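Worksheet for the structure shown next.
A single protein chain has been omitted from the complex, and every remaining protein chain is retained in its original position.
On to chain A.
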Amino acid sequence: MSALADRLRHLRAQSGLSVPAAQTAPPKPTLSADVLRLIQGRSRLQRAEARASSMDRFVPGDEIASGLFLTEAVVDWLPPPPVIDTAFARWSEPVDSGRLMHFDTETTGLAGGTGTRAFMIGAAHWEADGRFRMRQLTITTMAAETAMLQAFAGWLRGDTVLVSYNGKCYDAPLLATRYRLARLPNPLTGLGHLDLLHPVRRRWKSVWENCRLATAERQILGVVRDDDLPGSEAPAAWLTYLRGGPATNLRRVAHHNAQDLRSLAGVLLHVSRLGRP
């Protein structure tokens, strides 16, 4: 089997597909650099698995289905007005704050297409008493994805209005693909969606250095994140855990995601107060 891998690797190099590292590496008489790297990679994985028992594999929350963890927190966070002015998004009607569902996904990458998935979905809404209820779904197996999608669908109602940051272009289409692949109806279809990236961009594009959510929350809410895991490291954090590694960074992803949810609400309240651009 490894013979097949080895043979294929050689053929690929000859076809110009990858510039073989062997050309620059010092000559190894028996094994090419590619093969060595492969072997090292594999033994690293095996070591990681072997260490797993003694390492920190703690994923917070209740395992509500096999491989699916739910964390929940109700916090005091920027009590909303009863209705949110949506003129900033050029909607004609205001929206009851109780209908809003803030959401943000953490995914295995940015490549797009059918091969990218969400391993974490965070969602938050205001309860009737004005408190902010945050829930996060995390999968620790691939097979738990369907249960996660079903659980998230259960949080949405026909009159839910979604709140996101770039969710129209990123999170929502990605989830649409995942629901389709899981042969489930897409619960996001037809829901109102306030994507805050666009109003933020319209207003501050030429003012701030960029319009990322972290910038918006710093400028608007004065939030400075401490020990934040950059979003770009989220895929590796989950993959490490999936392959038997520690959960340390996966918990940092959850922390990052929770902060994103809080910031969404904060940015929403701020831009809605500013009214029509």
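Going forward, contacts are C-beta pairs under 8 Å (C-beta built on N, C-alpha and C of every residue); 3 or more make two chains touch, one makes a residue touch a chain; residues count from 1.
Here is the rule we use: contacts and distances are computed from a predicted model.
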Quiz item: What is the protein name, per UniProt, of the chain that does not appear here: "ATP-binding cassette domain-containing protein", "DEAD/DEAH box helicase domain-containing protein", "Sugar ABC transporter permease" or "FAD-dependent oxidoreductase"?
Solution: "DEAD/DEAH box helicase domain-containing protein"
Quiz prompt | Contact with the hidden chain (one of A:G112, A:P230 or A:G275) | solution = A:G112
Quiz item: Considering the whole complex, which of A:V59, A:V83 or A:A176 touches the chain not shown?
Solution: A:A176
Self-check item: Chain not shown: contacting residue from A:A65, A:V83 or A:L239
Solution: A:L239
Quiz prompt | Residues of chain A in contact with the chain not shown | solution = 1-2, 4-5, 7-8, 10-19, 38, 41-42, 108-116, 141-143, 173, 176-177, 180-181, 235, 239, 242-243
